[in-house]
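Heads up, one of the protein chains got dropped from this complex, but the rest are sitting where they should.
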Amino acid sequence: MKQQQTAILKLIAPDQKGIVLKIADFLYNRGANIIHADQHRDDGKNLFFMRVEWDLKEFSLPLAHFHHAFAPIADAFCMRWQLSDGRDMQNIAIFVSKESHCLADLLYQIQSSSMRCQVSAIMANHEDALPLANFYQIPFYYFPITRDNQTLQEEKELTLLQELNVKTIVLARYMRILSPQFVARYPEQIINIHHSFLPAFSGANPYQQAHERGVKLIGATSHYVTAILDNGPIIEQDVIRISHRDQVRDLKQKGKDLEKTVLSRALRWHLEDRILCYDNKTVIFD
Amino acid sequence: MKQQQTAILKLIAPDQKGIVLKIADFLYNRGANIIHADQHRDDGKNLFFMRVEWDLKEFSLPLAHFHHAFAPIADAFCMRWQLSDGRDMQNIAIFVSKESHCLADLLYQIQSSSMRCQVSAIMANHEDALPLANFYQIPFYYFPITRDNQTLQEEKELTLLQELNVKTIVLARYMRILSPQFVARYPEQIINIHHSFLPAFSGANPYQQAHERGVKLIGATSHYVTAILDNGPIIEQDVIRISHRDQVRDLKQKGKDLEKTVLSRALRWHLEDRILCYDNKTVIFD
Amino acid sequence: MKQQQTAILKLIAPDQKGIVLKIADFLYNRGANIIHADQHRDDGKNLFFMRVEWDLKEFSLPLAHFHHAFAPIADAFCMRWQLSDGRDMQNIAIFVSKESHCLADLLYQIQSSSMRCQVSAIMANHEDALPLANFYQIPFYYFPITRDNQTLQEEKELTLLQELNVKTIVLARYMRILSPQFVARYPEQIINIHHSFLPAFSGANPYQQAHERGVKLIGATSHYVTAILDNGPIIEQDVIRISHRDQVRDLKQKGKDLEKTVLSRALRWHLEDRILCYDNKTVIFD
Partner (left out) sequence: MKQQQTAILKLIAPDQKGIVLKIADFLYNRGANIIHADQHRDDGKNLFFMRVEWDLKEFSLPLAHFHHAFAPIADAFCMRWQLSDGRDMQNIAIFVSKESHCLADLLYQIQSSSMRCQVSAIMANHEDALPLANFYQIPFYYFPITRDNQTLQEEKELTLLQELNVKTIVLARYMRILSPQFVARYPEQIINIHHSFLPAFSGANPYQQAHERGVKLIGATSHYVTAILDNGPIIEQDVIRISHRDQVRDLKQKGKDLEKTVLSRALRWHLEDRILCYDNKTVIFD
């Protein structure tokens, strides 16, 4: 975690003179000490993006009243905005199938306190990850899914997620495609890891596809899930070099380190409120 | 250039016991001192690949007689093979359009003697590169190409290439698509640079496509040209990190260093006879 | 070039509430439309850094009067600051010895208008680069330097640099060590490329050193020159993978692409006023 006693404001607005001034003024007058601030303008779309993080120690406005106090400015500039409390520990759920390398890595990192969340549930369509869940003392829910029972099972999952007050869902090599209805319930809150350098090799068996095409680098892509498969806003990507010596099983092996690294980076940025989505892309405030 | 007084044998054959032995025996009995040897087996296809490079100093067989002497072994093992003389300086032609960053880099590297070739011709559908050609004293041929005259112009180009005894054609950001007839005349001898991480963003305006998709890395791919656009065997790829701050013009700028680096690596390996093609892929013996 | 009709303000100050507000207020009241703004705080040192770039179209304050108008704010916050006009084309000099790959790349990029400068002089202690200078029509000055004449020659160089109003000096694989007196005249204005991943392998023959140590990646480092050899603030670094197959000559060959890429990135950021130095380090506003 970068900072603990802070608040973070993220916003998008049509670009207009005076936005920075208004926000700086608003914060200064309430005693905020700005720790990080980052602005960006998309020239083509004429949009303005900002993330500002400030120390809460001398901030005179209780965060519960922030919405009321800030709304006039937000409205005046037609902002889409979000405030978050850097002290909050978000509830997340991790979905997993048989392969557990991403899950194991996330659980280790979360347990060693290096991410701002707690894992409320592991939800799985296979039971392979149960021992890991037990070790880290995370409730494990087994939802075997077939073509026939998917709707029913997803309803149960959604009910459970709501009961657990889950804010973010991580698909840690979860090999089922979520229904559009499910996805619609968690917009920009479901993070997937796809084992290719998207948009290349979307869909099934990307390492097989990469091997057949004879690429010289393989990649992994973490993205928000949308209704269209492997097409949501990309959060992070990385690649490693391979050679003709690598068979498909070698690509799978080499890709695992990449997958877990890319996914954990993406989740970390998400939890630190560093990501803004627009136009099916992401702005990452680093 | 890695070695000068050497010969290089490359071969593909169905995998079978005894291939390495036969070749080692053949070379040893003629006084070859092996400098590099590299073998590879494609398990799935049951194919065997080999590149062997030896010092010619004490090699008793004149290379002109190699074919005759080696043919019985090659036939017995059903090899597809190629011998080259490491002392040969191959003639190449570079095709270019308006943008000349790849051309400038190649000419500099070739002139400073770090590649095993001479440039017999620069062929261009725009005149922008003429000063560079003059500086490096390379004959410059201007072939403006329209939809209507392409067949005729390509015939002229082919005639000229033949007269100049050109063995390899480099498309250094040449923005016309060669006809299948042209391509068929130089199989595995035309090297292109595509400004994306293929197979993502093939076709026109890859940086524009990359920007729209919101990828976090952009790439460049050098490949042999086949009749299908951007689909030939990939020789080399590389990527660089970008961010949301980069507009399309920034991607173009950042991509230039990548393009020239990837293309010059691919050409170097090609000229050093390090590449074997099979199954629309490459084996790179490094 | 990213922007042309813009002004850029860079500053360092002890961290204090209200800095952002004061600057935003100052700019807004004079009609500035902020295009990019980036802030950073060094927690350990309690320092605040900022770069802000704004459109000059509706900016009511002539830049010539900026200093006078802004000084009270700067003084109040104890700022070290610098204003630059994004339309200015800075004069630079490139120093070179025998190897010209970095020079050739820089000249190509500058001539194709992708950097905000003009080359006023190439200064060399060998004559090898003369043809390149002639091709790009850059005045070439030959200053052969020995242990005995270094002081004298540097004085001549300094006189010439001053006459030419040179603001930035690029050492493009210049193999002489500049005297501390020379360096002192151009603080944070001399950019060097060192062919290793500093601080590893400083000094002479870094590729030889890298080969002997058996590293698996080689690097290049661009940095500002200070009185201590290879020890100035690092601007940019990058690496490429090598293997045991690479002899020293191969490292030199592979390193060339790296050197020119790293150097041109560093120069570009310098010319776009993206760099702030403090504590023998750099902040790069990207």
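Letters A, B and C mark the chains in the order given here, with residues in each chain numbered from 1 onward.
Keep in mind that, in the parts below, a contact is a pair of C-beta atoms (placed from the backbone, for glycine too) under 8 Å apart; a residue touches a chain by one contact, two chains touch by 3 or more.
Remember, predicted model here, so these are calculated numbers, not experimental data.
Engineer: Touch partners of the unshown chain, restricted to the chains that are shown, please.
Structural biologist: A, B, C
Engineer: With respect to the chain omitted from the figure, which of B:A13, B:I35 or B:I177 is a touching residue?
Structural biologist: B:I35
Engineer: If the hidden chain were put back, which of C:I138, C:I234 or C:L251 would touch it?
Structural biologist: Hidden-chain contact among the options goes to C:I234.
Engineer: Touching the left-out chain: which of C:H68, C:R147 or C:H244?
Structural biologist: C:H244
Engineer: So which of B:L21, B:A64 or B:A204 would be touching the chain we can't see?
Structural biologist: Looking across B:L21, B:A64 or B:A204, the contact with the absent chain belongs to B:L21.
Engineer: Mind listing the chain C residues that contact the chain we can't see here?
Structural biologist: Against the left-out chain, chain C lists 40, 42-44, 197-201, 213-217, 219, 233-239, 243-245, 247, 279-284, 286.
Engineer: On chain A, what residues meet the omitted chain?
Structural biologist: 2, 36, 100-101, 104-105, 108-109, 112, 114, 131, 135, 243, 245, 250, 253, 257, 261, 264-265, 286
Engineer: When the complex is taken as a whole, what residues of chain B touch the one chain not shown?
Structural biologist: Missing-chain contacts on chain B: residues 15, 17-18, 20-21, 24-25, 27-28, 31-41, 241.
We take it that only the chains that are shown with their structure count from here on.
Engineer: Quick one: label the inter-chain contact graph as line, ring, star, complete or other.
Structural biologist: Here the contact pattern is complete, since every chain touches every other one.
Engineer: Roughly how many whole angstrom separate the Cα centroids of chain A and chain B?
Structural biologist: Inter-chain centre distance comes to 41 Å.
Engineer: Any idea how many Å lie between the Cα centroids of chain A and chain C?
Structural biologist: 37
Engineer: Out of chain C, which residues touch more than one other chain, so two or more?
Structural biologist: In chain C, 36 touch at least two other chains.
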